[in-house]
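Here is subunit A:
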Amino acid sequence: MPQLGESIAEATIKEIKLEVGQTVKTDEDILEVETEKAMMEVTTPCPGKVVEVLAEIDVSYPVGSTLGYLEVDDSIAEKINIDPSEVQNPEPDKVSSNIKTEDDSASDSGALQTTSEDPNNPEVTPTIRGLPVPARASGATYISPRLRARMQELGLNAADLAGIAGTGAGGRVTVEDFESFMFDLETKKTSAASSMRIAVADSMRRSWTRPLATVGSPVCLENLLSHRKESSPKPGPTLYAIRALAIALSERTATAGRLVGNQIIHPSSIDIGFAVEVDDGVLVPVIRNVDQIPLRDLVEQYSALVESAKKRRLPKEASTPPGIATVTNFGSFGIVWATPIPLPEQNLVLGLGRGQQKPHWDAETSSWKPAIEAELTLSFDHRILDGGGAGRLLTRIAELLQRPSDL
Partner candidate 1 sequence: MAKSANQNQEPIGKLSTIAVDTYRWMVLARTFEDRISNIYRAGKIVGGVYVGKGQEAFSSSLASQLLKGQDIYSPLIRDMAGRAAFGEPLIDAARTYLGSAQGPTIGRDGNVHRGNSQEGMPTMISHLGAMISVVNGMLFARRLRKKLNTAVGAACIGDGATSTGAFHEALNMAAVEKLPLIISIANNQFAYSTPTDKQFACNELVDRAAGYGVNGININGTDLIECIEGFEKAISLARAGKGPQIVVGNLLRLSGHGEHDDSPYVSDELRSSDLGQDCLLKAKDRIIEESWCTEKECNDIQEQATIEVNTAIAQAESEKGPNPYSHDWNAYSSPSFRK
Partner candidate 2 sequence: MSISYLEAIREAQSLALENDKNVFIYGQDVGAFGGAFKATKDLFQKHPDRVIDSPISEDAMVGLAVGAAIEGMRPIIEMQFADFSSVGFNQIVNQAATLYWRTAVSCPITIRLPSGGTPGSGPFHSQCMETIYAHYPGTIVMTPATVEDAYSMLLEAIAIDDPVIFCEHKYLYYHLKSDSLPKQTLPAKNARIVRSGRHATVVTYSAMLHEALRAADNMKIDGYEIEVVDLRCIKPIDMGTVLGSIARTGRVLAIGEAFPWGGVTSEIISRVSSEGFNLLDAPPARLNSIDTPIPYHPDLWRYHRPTASSVEEELRKLIRE
């Protein structure tokens, strides 16, 4: 019996609109009841099948009592927070439909349930679940209402406070600390952050709220480089990586999925973005359905996107919707190895480092031979992928890069 209104403690069944065996949807009217104040409908909390109806016409039931049983799928049960192993079959609660004494009304209150082990000292369990919150907060991370309001006014967030030493109780940053920090800034040389910078800062801050990790592996580039030499037009090394990543992902789409609540949302198309450095920031144009387009057919599109990006004039279809993973070639800056941060809406970024001559053991000739090698790194959201999964993905990419003519 749900809580049908403030101060309503019970209701009388007037009409039963379901029968055993019936299948019901969510929010379906199943009972008509009468409270002290009005006639009301009771609706189903979820879809299911009716297995038992305990309610009887013209009998009054207190709020919280069991009126019947629905059989539901485990997933539904999970959704509405029922542990299937905990379900018992208690006796139905009934209250006689005439007079309630004062004692009855105390125990009939629907908002709290009491365990009746010790009637003199009932333990009360609130029916509303949630994490306990301390009534008074203090300490280094505490931001008072005043400080929060001030920060909001200036468009700042907690990350911006990271550099401020707090002199308040427990080391917290007080408004005074904050304001002397801000005053202090005025004595320093400042330049306005461009809107690009601010956008990237915000994006990285949001991304960083996830647990990120990186795996890396060297990949031999000899095959890739000789394939490139013989191609015309020449695909950039990044494009090989884009294509390899796309094929690898198409074989296991879950690895590029998004975690929302307790669901993994699989990507519907393999759209890969790649980082292009522009003034004061990075743009990430996106190529759509990369798994379905062979490498040579991507070259023109890729070059055009790089040009547009550099001019900061990306066409809309190249940025919206965002891709499912990104490739970044920091090797072009001379960097050997890095741990890039995935975009906040993605959980994978593949990094390609600078090619270097490295000695490779040639088993056939039992000798060291020089080969050009680069570090391949995969940064990922550890909530979706573990080291093993990330490693397998990376290995597959490296494998694909050894047969560039199949890309």
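Here, contacts are C-beta pairs under 8 Å (C-beta built on N, C-alpha and C of every residue); 3 or more make two chains touch, one makes a residue touch a chain; residues count from 1.
The candidates were selected such that all candidates are chains of the complex that A comes from, given by their letters.
Values in this document were obtained by computation on a predicted structure and should not be read as measured data.
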| item | value |
| --- | --- |
| Candidate number, among 1 or 2, whose chain touches subunit A in this complex | 2 |
| Residue ranges of subunit A touching candidate 2 (in the complex, touch as defined) | 136, 138, 144-149, 168-169, 174-175 |
